[in-house]
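Yeah, one chain of the complex is gone here, protein chain that is, but the others are all in their spots.
So, subunit A:
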Amino acid sequence: MGSGKGKQHEILDNDEFLKSLATLFEKTTASKGSIWLTHKRLTYEDGAEPSPSSDPSKEYSCLLRATDGKSQTISTHIAPSSLPTFQAHYGTLLKSTMTQTLRKRDKKKEKARVEAAALKKKKIMDGVLVEGPKRGNGRKKRERLQKVKVRLDEARKKLEEKERQTK
């Protein structure tokens, strides 16, 4: 990966991380930009070999990384003992930032969506009646209906398969 853009990667302690994360959220809000957060168990410690078997009685630190995808990356190790306090701050920070932009479900839109889905399903289940003259005027229309019928039949089969599998 070419690092011509001057990517920054900082390992911070928990409090510093939370502060930087708050700043990161502020910078990428409103118009564009994303934030990626990654949580992983820390099995590498200062170049030591990762143990192949996960010892059920061993406690690990948690690695938490945040990036804006462009130039800044911050990360922190969370020790098992500091998890509850960190979690409290982390959770509050996430909730307060995200609740500003995530929307409460629009009831009208959802209703419209459900109705559209139901209509589609009905169409598939009902099928289409192929009728019309086989020759002369209206033949193309009949052929079109035949094609639609084939499509809907396949869709119906798939739907029934799906329902059978989930039952």
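The rule is short, and it goes like this: contacts are C-beta pairs under 8 Å (C-beta built on N, C-alpha and C of every residue); 3 or more make two chains touch, one makes a residue touch a chain; residues count from 1.
Here is the rule we go by: contacts and distances are computed from a predicted model.
Engineer: Name the absent chain by its UniProt protein name; which of "Signal recognition particle 9 kDa protein", "FYVE-type domain-containing protein", "Dihydropyrimidinase-related protein 4" or "Sorting nexin-1" is it?
Structural biologist: Matching "Signal recognition particle 9 kDa protein", "FYVE-type domain-containing protein", "Dihydropyrimidinase-related protein 4" or "Sorting nexin-1" to the record, the invisible chain is "Signal recognition particle 9 kDa protein".
Engineer: Of the listed residues A:Glu59, A:Glu131 or A:Glu163, which contacts the missing chain in the full complex?
Structural biologist: For the chain that is not drawn, the touching residue is A:Glu59.
Engineer: With the missing chain put back, one of A:Ser34, A:Asn137 or A:Gln165 would touch it. Which one?
Structural biologist: Missing-chain contact among the listed residues: A:Ser34.
Engineer: Using the touch definition up top, pick the residue from A:Leu12, A:Leu83, A:Val128 or A:Val148 that touches the left-out chain.
Structural biologist: Touches the omitted chain: A:Leu83.
Engineer: Would you write out the residues of subunit A that touch the absent chain, in ascending order?
Structural biologist: The missing chain touches subunit A at positions 25, 28-41, 43, 50, 54, 56-62, 64, 78, 80, 83, 87, 90-91, 94-95, 98-99, 101-105.
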